[in-house]
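All protein chains of the complex are present and in place, except for one that has been dropped.
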Amino acid sequence: MKKQAAAASGKARSLGADAWYRFKKNRLAVISLIFLCLMIVIAFSTFIIDWATDSSFYDAKVIAQDLRRRLEPPSWEHPFGLDEFGRDMLLRIIWGARYSLFMGMAAVFGATLLGGFLGAISGYYKTADGIIMRVMDILLAVPTILLATAIVAAFGTSKVNLIMAILISQTPTFARVVRASVLTVKEQEYIEAAKAMGASDMHIIIKYIIPNSLSPLIVQCTMSVASAILSIASLSFIGLGIQAPMPEWGAMLSNARTYIRDSWHITVIPGAAIMVTILMLNIIGDGLRDALDPRLKN
Amino acid sequence: MNTILDVKDLVIHYETDDGCVYAVNGLDLDLQEGETLGLVGETGAGKTTLARGIMGLVPDPPGRIRGGEIIYRGTDLLQCSNAEMRKVRGRKIAMIFQDPMTSLNPVTNVGLQIAEAIQSHEKLSRKAAMQKACQMLEQVGIPAERAGEYPHQFSGGMKQRVVIAIALACNPDILIADEPTTALDVTIQAQVLDMLRELRETYHMSMLLITHDLGVVAQTCDRVAVIYGGEIVESADVYTLFDQHLHPYTQGLLDSIPKLNEDVERLKPIEGMMPDPTQLPEGCRFCSRCAYADERCRTEHPNMLDLGNGHKVRCFRYETQEVEPHE
Partner (left out) sequence: MNENQPLLQVQNLKKYFQTPSGTLHAVDDVTFDLYTGKTLGVVGESGCGKSTMGRAILRLQEPTAGKVLFDGVDVTACDKRELKKLREQMQIIFQDPFASINPRMTVSQTIMEPLIIQNKIDKHDRTGLEKKALEIMDLVGLAPRLVNSYPHELDGGRRQRIGIGRALALNPKFIVCDEPVSALDVSIQAQILNLMQDVQKQMGLTYLFITHDLSVVKHFSDEILVMYLGQMVEKCGAKQLFAKPMHPYTQALLSAIPVPDPHVRMQKIPLKGELSSPINPPVGCRFAKRCPYACEACSEAAVPLRELEPGHFVACIKAGELPV
């Protein structure tokens, strides 16, 4: 009702701006978002450091071993302590963030495009629906990790294959979400209004269906990045993901598990890094869902 | 006649993220024993909030009852505990809602739903309750054989009959009907209204009929109260209200509906729209749409004027102007 007042004063607020206004009220989600952005900036800065120093910093600090000081607990000099090869855990966590975050995001981005496209097609055209959705059902029937394992095992362990594996296993979820949302939007009267104006199918999909089905997709994206990060970590944990000596969180956890009785910090720290990241993503996802939920409109 | 329900100076606000919605503001309303009182108003006038307030069903948060009294047979319902309210609800005051599609449980057959309503207020065996449920169904014009059927097997009008049967199952004193026929077709609406009128007489109930349809009011109610911006602006018996409506809003409402027995070239709408309930005007709530509004209307809030014969109006115009009493 205040919105009507806002309109009366000439300030228009789009649905997106409105959602952002609601999102801002969720303090926990905003803190998570700031924290996540900070992580992304830090993770991104590692690329710049590598580029500027021609990877010499990376080789000397992140990869180079110092076996004399292995398993040293956290101290002022090394706040996160040293790992089983005497490498600084803080730097390894920071350098590891780029695998988890960026590979997870890349996989989800690909899955969104592919799944979104397939879902939109099967939601809009009844004829394609049967075939596309049955293929998606088959993919959904195979556990994510098993599917990713099979793909990586078949095509070899590389970063691209890892991303592809997660991308494919995430696609059906996106196709389902988008299809459901397209099916609802398709029945709206404004679609019929567009048809009555003589709009083409393409025009209707681009200008009417996609913008109105975005909300659940955005929420799904956030949540999926979290599960993609978990998948990367899990695959690395079982040795099918990022290979040593690259500092991937899951791989770090895997290597550390032998020392779990004596040196808690080298298992807890990468574990906590994974947990905190996923927790933040889920809080943001929840916040977005509440902010975008149409039931809260009016 | 005795006053069975007396709402005094009721204030209900909703505190939302977008500001405070002033839904009901100092509303006075009384319901006499055995009468049908029509409450007429438009979307956002506060009709449903009032009904929820009487039933003790204002969602909190965001709803807040800020003040006032709702006196039912000498007890203030607003002071009642939840447990006491549960005894009043259904058994003493029952309510039927606008949409019969969503007020029934889709996975329980209708007979059982009525029987459950009976059992929650009366100590009866399941069998006896079921028997009474069948009687109730017959009374609302549904053959008792259909008691075993599920809501989706009924049409809209039939569902509303089932809802009424549930509401009447415990023989309440007061029935609050919130737009009971708005979702129904004209011929079905006529059937349901007739039935409601008959049942009200057989059960000696009082009825508060909330509607926006002036035709329904004229045909069903004994007395009418017009609500605007969360307060009553005019109330009178039905003949007076239709013959001698004084408040500019009531006049506007009656003028703006197309009538079957008159031919007009153009309708006379009320210009403008309902005030934003988060920012109600300071003076008279209707001043921005009123043709007679002057400076005083914009700054000072008018009080209810009693014109005698139970005719009350909230407008400065009649402080000085003589009004011929309606015969």
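Here the chain labels run A and B in written order, and each chain numbers its own residues starting at 1.
Methods note: contacts are C-beta pairs under 8 Å (C-beta built on N, C-alpha and C of every residue); 3 or more make two chains touch, one makes a residue touch a chain.
As the structure is a prediction and not an experimental result, all values here were calculated from the model.
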Residue of B:Ala23, B:Leu39, B:Ala129 or B:Leu193 touching the missing chain in the full complex: B:Leu193
Identified contact with the non-displayed chain, of B:Asp60, B:Glu271 or B:Asp294: B:Glu271
Residue among B:Leu254, B:Leu280 or B:Met304 that touches the chain left out of view: B:Leu254
Omitted-chain contact residue, chosen from B:Leu214, B:Leu246 or B:Cys290: B:Leu214
Missing-partner contacts on chain B, residue numbers: 42-43, 155-158, 185-191, 193-194, 212-220, 238-239, 242, 252-254, 256-261, 263-264, 266-271, 273-274
Those residues of chain A which, in the complete complex, touch the missing chain: 3-4, 6-8, 10, 12-15, 18, 188-190, 192-199, 203, 207-208, 211-212, 297-298
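Quick note on the criterion: only the chains that are shown with their structure count from here on.
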Rounded Å distance between chain A and chain B, as computed from the means of their C-alpha atoms: 51
